[in-house]
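Only a single protein chain was left out; the remaining protein chains are all shown in position.
Moving on to chain A:
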Amino acid sequence: MRHPETWLKVRPEGLFCEPGGFYIDPLRAVERAVVTHAHSDHARPGHAAVLASPATLALMRTRMGAGRAGDAQQPLGWHERLRIGAVDVWLAPAGHVLGSAQVVMEYGGTRAVVSGDYKTVADPTCERFEPVPCDVFVTEATFGLPVFRHPPPGEEIARLLASRALFPDRTHVVGCYALGKCQRLIALLRAAGWDAPIWLHGALAAVCGAYEALGVPLGDLRPATVAAREALRGAIVLAPPGAIQDRWARRLNDPVVGLASGWMRVRQRAKSRGVELPLVISDHADWDELLATVAAVEAPEVWVTHGREEALIHAIEQGGRVGRALRLIGYGDEDEGGDGPDDGPKGEPETEPGTGAAA
C-alpha cells in the first residue's frame, strides 16, 4: 500500500502525479496535463499533451482555438482505463459542466480521486456526478459554509418567469458564466416551457454552438448584440456577469437585471452587485452536497483544493475522517470560484473586498 501522499504532490505548477508523470489541471503550460473541465482556470493553454473527456477537449478547442488547446490531445471516454507510466487512470462524470470529469488514479494498491469542480444534482446539460469509492478524495469547497444551500433550480427559474409575467415589457437580462451556467439556464428555461427565442450576448454564442454540436439541444437562440431594442421588449437575454450593468446593457429596454450564481444566496453579496433579480443557481456543490459526497465515496482522507476549506475540513474531521488543505492557488478565476468578475466580458479580474483572488 502506497499512501497517495507519497505519489500525489503539490508543485508550483499544480497537483502532480509522480508515477504517471502528469499534472491535473496545471496552472501553467506543462508537458503532460490531465484536465477535468474546460473552465479557463482549470484548462490552461499551451500544454504539450492533454488528456481529457472528448467534450472537454472539444470545448477547449472552441474557447482557446485548436492550436492552443494542447499539441497532442487524447480523448478518454467515461470509465475507460488507461495506463500512464505506472498509474491506471480513468474518468468519471463530475456533473459540473458538459464533459467535466473526476480523475481516478490507481497506484500501489490505493485509489485517489480528484473531483475538480462538481455538483451532484441533476443538470440537463451534462452527465450526472458519480461517486467513486476511494482512499483519498480531493474536493473543492467553493461553497464550503453551511449557509450555502442551493434551492431547487426550477424554483429560481419560476421566479424569473414570474417576474417576466409581472413586467412583460421589460427585458430580463440574466448574468451568467459563458460555459455551463449559460447553457444550463437555457435548458432549465426550456424545461419550464419557455419556447420563445433566448437572446445571447456575443461572448456566449460560441460555447452554445459547441454544446449543440455535442448533442445538447438549446432551442431558438439569437444574437442580442445586433437586435433592435424593440425586439428585446419582454425578452430574456443572457450575458456575461460583467456586461449586465455595463455599457453593453444600454441597448436593453428598461431591463430587469438578474444574476445566476450561488453567491446570490447571501443578501449582502447580491446587494453589492446591484442586481434586481438574484437567482441562486450554481454549478458547484452546496454544503449538503459536499458532505454527502464525502460520505458517499467513503474515503478515510479528504483533501480540499480551493474555496472555504477551513469550515469543510472542520466538518470532515467531526465526521471522523482526516481533512487536509492543499491550498492550490489560482482556481476560481472563471465561473463562481472568485465570486465572478465585476466588469467587462474580458473580465478585468476583480474580487469583492475581503474575499481574495483565490478564495
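The rule we apply is simple: a residue touches a chain if its C-beta (ideal position, glycine included) is under 8 Å from a C-beta of that chain, and two chains touch if they have at least 3 such contacts; residues count from 1.
The rule we apply is simple: contacts and distances are computed from a predicted model.
Enquirer: Choose one: "Sugar ABC transporter permease", "Peptide/nickel transport system ATP-binding protein", "Cytochrome bo(3) ubiquinol oxidase subunit 4" or "DNA ligase (ATP)". The correct choice is the protein name in UniProt for the chain not shown.
Expert: "DNA ligase (ATP)"
Enquirer: Looking at the full complex, which residue from A:A187, A:A249, A:L290 or A:L328 touches the chain that isn't shown here?
Expert: Going through A:A187, A:A249, A:L290 or A:L328 one by one, A:A249 is the residue touching the chain not shown.
Enquirer: Looking beyond the chains shown, say which of A:G21, A:G46, A:P124 or A:P146 touches the absent one.
Expert: A:P146
Enquirer: Out of A:L76, A:V275, A:V294 or A:L328, which is the one that touches the chain we can't see?
Expert: Selected residue, touching the omitted chain: A:V275.
Enquirer: Provide the residue numbers of chain A that touch the chain removed from this figure.
Expert: Residues 145-149, 151, 159, 163, 166-167, 245-247, 249-250, 254, 256-257, 265-268, 270-272, 274-278, 308, 310-311, 314-315, 318, 342, 350, 352-353 of chain A touch the chain that is not shown.
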